[in-house]
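The complex appears here minus one protein chain, its other protein chains still in place.
Residue numbering begins at 1 within each chain, and the chains themselves are lettered A, B and C in the order written.
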Amino acid sequence: MNKLKMKVDLNGLTLNNPITVASGTYGFGREYSEIIDLNQIGAISVKGLTLEPREGNEGRRMVETPMGMINSVGLQNPGIRFFIENEITFLRQFDTKIIANINGNTIDEYCKMAKILSDEDVDSIELNISCPNVKNGGLAFGTNPKIVREVVSKVRKACKKHLIVKLSPNVTDIKTIARITEEEGADCISLINTMAGMAIDIHNRKPFLKRVSGGLSGPAIKPIALKMVYDVHSVVSIPVLGMGGISNTTDAIEFILAGASAVAIGTANFSNPYAPLEIKKGIEDYMRHYGHVDFNTLIGDLRM
Amino acid sequence: MNKLKMKVDLNGLTLNNPITVASGTYGFGREYSEIIDLNQIGAISVKGLTLEPREGNEGRRMVETPMGMINSVGLQNPGIRFFIENEITFLRQFDTKIIANINGNTIDEYCKMAKILSDEDVDSIELNISCPNVKNGGLAFGTNPKIVREVVSKVRKACKKHLIVKLSPNVTDIKTIARITEEEGADCISLINTMAGMAIDIHNRKPFLKRVSGGLSGPAIKPIALKMVYDVHSVVSIPVLGMGGISNTTDAIEFILAGASAVAIGTANFSNPYAPLEIKKGIEDYMRHYGHVDFNTLIGDLRM
Amino acid sequence: MKFVGKAKLLKKQIINEENFRFVIKRSDEMGCVYPGQFFNVSASKVGYPMLKRPISVSDVGEDTIEFTIKIIGEGTRAMLDYNEGEAVELMGPLGNGFEYGGYRKILVIGGGIGIAPLKGLINSLKKTEVEIHSVLGYRDAPYLYEDFAANSAICEIVSENDEQYNRGYVTDPVKKMLESEVYDMIYVCGPYPMLKNLTDLFNSKGFRAQLLMEEKMACGIGACLVCTCKTKNGDFGFKHSRMCKDGPMFYSDEVIFDE
Partner (left out) sequence: MKFVGKAKLLKKQIINEENFRFVIKRSDEMGCVYPGQFFNVSASKVGYPMLKRPISVSDVGEDTIEFTIKIIGEGTRAMLDYNEGEAVELMGPLGNGFEYGGYRKILVIGGGIGIAPLKGLINSLKKTEVEIHSVLGYRDAPYLYEDFAANSAICEIVSENDEQYNRGYVTDPVKKMLESEVYDMIYVCGPYPMLKNLTDLFNSKGFRAQLLMEEKMACGIGACLVCTCKTKNGDFGFKHSRMCKDGPMFYSDEVIFDE
C-alpha cells in the first residue's frame, strides 16, 4: 500500500490530516479520549470559550429535528482562565492541534481573549462571529459586513497566533463576508456555524427551547453548508475549513471537492463517535482508489 | 361531534380550510386529482408561471439529501397564456382557490403577468421573488430590500387581485423584507421558498445538478422555516401562509402556533400524496381535543 | 387506477449478493398492471430515505406483483429490511409501460437489473405466439435469465467478467442479430450508456425500439417535473418529457441523448 501524504497546511497551521472536530461538540476532548485515539485527529476545536465562566442557558437545551438537532447551550464553559490552566496540558498529550474557539459579547472581549491566548500553548484561535453583539441589539456580529470588518481587523491586531474566522450561515451573501474576512487578515475561514432554527411543543404550546430558537446542525443542513463552502472557496484564496452535517466519507469528500482544505465533524460524533476515524480512513481509501498520493491534490478538484 | 369552523380569511382570500399545496409540487392539480379529492384542499398554488413557455433546465434536476431534496427544475411551464386557456377551467371544477404563482426575469415581466391575470379567473396572485433578477447579475429579487420594495410596489399597482408575496429564506434579515412587503401593499406573505443547496457526485467529481446548486426543500429545512414564519408573524399584521418541510399534523400545527394563518404542503406530497388530507383531519382532531371550535383561534396561539 | 397505500410483502428472496426479489400482494385497487410500469416504493418503515423508490414490475401474477431490486444505495439497502408478512407502502402502477400487442417476432435486450422489467414483458407474451430473441448482458455472473432461456428462440448471454460466457457488451451480439434477422419490435432496458449506444445503432440501421428509461424521481406521477428527459419536438426542437408520466417507455427515435 502506498504511503499517502495526508498533511495539510491551513496557511500556517499544519494538520497531520484533514479531519478535525467542531467546537462545542467535543468539549475539551476528555470524554471522547476514552473512546477514540485523539492522535488520529488533525485538530480539536474546543468548546467555545468566553472571558468569564458561563453556566449557559436554562431549561431544555436540545430538540431533535429530521436529520438534525437544534441546540441552545448558551456557551456554557469554564472560562478562558480555567481552560488555560486545566485543559491545554491535557490536550497537549495528544499529537493533535489545539484550536481555541473564542466568543465575545463585545469586540473588546474578543480582543482581550485573542491577546491572552496569544501567549498560551494553543495552535490556532477560532473567532466565532456568530455570537450576539450586545452593543448592536443582540444581532450576531457575523451577519453585518461592517461589523465583521471591524471585529476581524481588531482581533487580527490583537492575535499573534494563526487566526481562523468562523462564519455564520444566516446571511444573504456569504461571499462578501468571506472576502472581508480575508482582507482583514484571517489566515483561514471555517464554516458553517449552526443555522437559526426553532421547534414548538404543540401540546404545551411553547417553543421547546426557553430561548425560543437555537442553532440547527447535522445532516439536514449539509446541502446548505456545502453550497456555502463552495461559494466561499470560489472568492477567497485563504484555506477553508468546511463543516455542517458531515457524517460519512462521501460527505467529507463532497466538502473537499467543493474547496475545503480540511473538514470538521460535529453533530455526527453524537450518533457515531468513530465518525472522525472512519472518515479519515474513507478518504484514504478514496485517494488510493483514484490514485491520489497527496491529499492536497483533492482540494477543490471539481471538474466543471 | 362539534361542527368546526375551518374557514380562514387571508386578508381577502377566504379558504375553506387552511391546507394548501405549494407551487411547483402540484403542477396544475391534474395528476393529484386522480389520487385525492381536490375539493378538500383550501387552495392550490400552481406551478410557477412565466410570461413565455419555458422548457426548464437540462440534465439531472433533482438530488435527494438527508430528509430533503434539491431541485433545479428551472421553472419549466407552458407559459401564462396556456395556463389561462387550458388549466383554469380544469381547476375551477373543484371547490378550491386558485393561486397563480408568477415569476419574472424583470420587474416589467412581473407587472405584465399581474396585469394579465387580474382579468382572469384566479383567486390570488403569488409573487415569487426568489427568481434571479436578470438586471442585477442574477441575484434573486427577494434578497435585496430595495429591490423587494420596488417589485412589490409596482406589482401591487398592476395587480387587481389578492396579492401574496412569497419570500426567499436566503437572507440575513427576513423581518425587514417582510415589513417592506407589507408596507408596499401585499395582502399576505408566503414563506419559505427553497434554500440554496448543493450536492456533489464524488465519483465523477461534478455537482449532481448542471446548474451547480438548486433549491432545498423538505423536512430538513422545517426548523429554519418555522423560525422565519415566527419571526415574520411577529413583525407584520397581514396573514402569513407558512411552508417548508411540513409533512404531518404536528409540523402543520407548529407553523400555525408560530403564526401561520394557513399552511402549504410541498415536498411531503411526493412521499405521501394523502398528506394534505391527513393533516387537515389531524388539525381538526387537535382542535376537538383542545376544545377549539374556530380554527382562527389557533393561529399564533403560543404561550410564551 | 392508482393504488396508494400498504400492500403485504408475501415473499422476500435473496437472488445474489446484490439483488433480491419481493413478491407483493396485489390488490384490486391496483387495476391492471402492465410490463414496463413501475411502483413508487417506500424504502423503510421509518420514512428514511424520504423519497419513494421507483421499482419496475418484474412479473405480475393473479394476485401478486413481483419486484426485482438491486442494492444501489441506502434506499434499496433499507428495503431489504422489510420482513415477510409486513406491509410495504407503495403507489402504483405508474407510467406507460411497453406496447406489445400484435408483434410476431421481437428482440429483447437487457443489461443488469434492466433485465427485470423485460422478464415481466416476456412472461406476458408467452401465451400469445411471439418469437422471442433475447440478449442479456451482465457485469458478473448471470441471474434472472431462466425465463428468457426457457421462452426465447435465441438467448445470448454476455458478461464483462464471467469467463463462462461470451465476454463483452450486449451491443456485440445485437449488431450481428440485426444483420441477419428482422424484428417487429425491439425492447431495451439497461444503463444509460447502453441505451444510448444501442439507440445510435438502431438509428443508423433504421430500427425502432422501445426503451425503458430511468431518472431520479420525486412525485412519480408527472406533477413535479424533476424527472425529465429530452425528447424530439417538431423538426428541430425538443421538449422535456416526464420520465414518470410520459415514460418510462420511450421510442428510440423520440429520445435525445445528451453528451
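The rule we apply is simple: contacts are C-beta pairs under 8 Å (C-beta built on N, C-alpha and C of every residue); 3 or more make two chains touch, one makes a residue touch a chain.
Just so it is clear, the structure is predicted and the values come from calculations on it, not from any experiment.
K.L.:
Among A:Asp9, A:Glu31 or A:Glu183, single out the residue that touches the unshown chain.
P.N.:
A:Glu31
K.L.:
Among the options A:Glu64, A:Asp95, A:Asp119 or A:Asp285, which residue touches the chain absent from this view?
P.N.:
A:Glu64
K.L.:
Give the residue, chosen from C:Lys8, C:Arg21, C:Lys45 or C:Lys70, that touches the chain omitted from the document.
P.N.:
C:Lys45
K.L.:
Touching the absent chain in the whole complex: find that residue among A:Val73, A:Ile202 or A:Leu302.
P.N.:
A:Val73
K.L.:
Write down which of A:Gly12, A:Pro145, A:Gly185 or A:Pro273 is the residue touching the left-out chain.
P.N.:
Only one of A:Gly12, A:Pro145, A:Gly185 or A:Pro273 touches the chain omitted from view, namely A:Pro273.
K.L.:
Against the chain that's been left off, what residues of chain A make contact? List them.
P.N.:
Residues of chain A in touch with the missing chain: 24-27, 30-32, 34-35, 47, 55-56, 58-64, 67-69, 71, 73, 76, 218-219, 267, 269-271, 273-274.
K.L.:
Hey, which chain C residues sit against the chain that's not shown?
P.N.:
Against the left-out chain, chain C lists 43-49, 74, 78, 81, 83.
One rule holds for everything that comes next: only the chains that are shown with their structure count from here on.
K.L.:
Give me the ID of the chain with the smallest distance between its Cα centroid and the all-protein Cα centroid.
P.N.:
It is chain B that sits nearest the middle.
K.L.:
List the centre-to-centre spacing of chain A and chain C in whole Å, with centres computed as mean CA coordinates.
P.N.:
It comes to 46 Å between the two C-alpha centres.
K.L.:
How many Å are there between the centre of chain B and the centre of chain C, using C-alpha atoms for each centre?
P.N.:
Chain centroid spacing, chain B to chain C, equals 36 Å.
K.L.:
Rounded to the nearest whole Å, what is the centre-to-centre distance of chain A and chain B, using the mean of the C-alpha atoms as each centre?
P.N.:
Once rounded, the distance between the two centres reads 34 Å.
K.L.:
Considering chain A alone, which of its residues make contact with at least two other chains?
P.N.:
67
K.L.:
Any chance you could list the residues of chain C touching two or more other chains?
P.N.:
Each of 48 in chain C touches at least two other chains.
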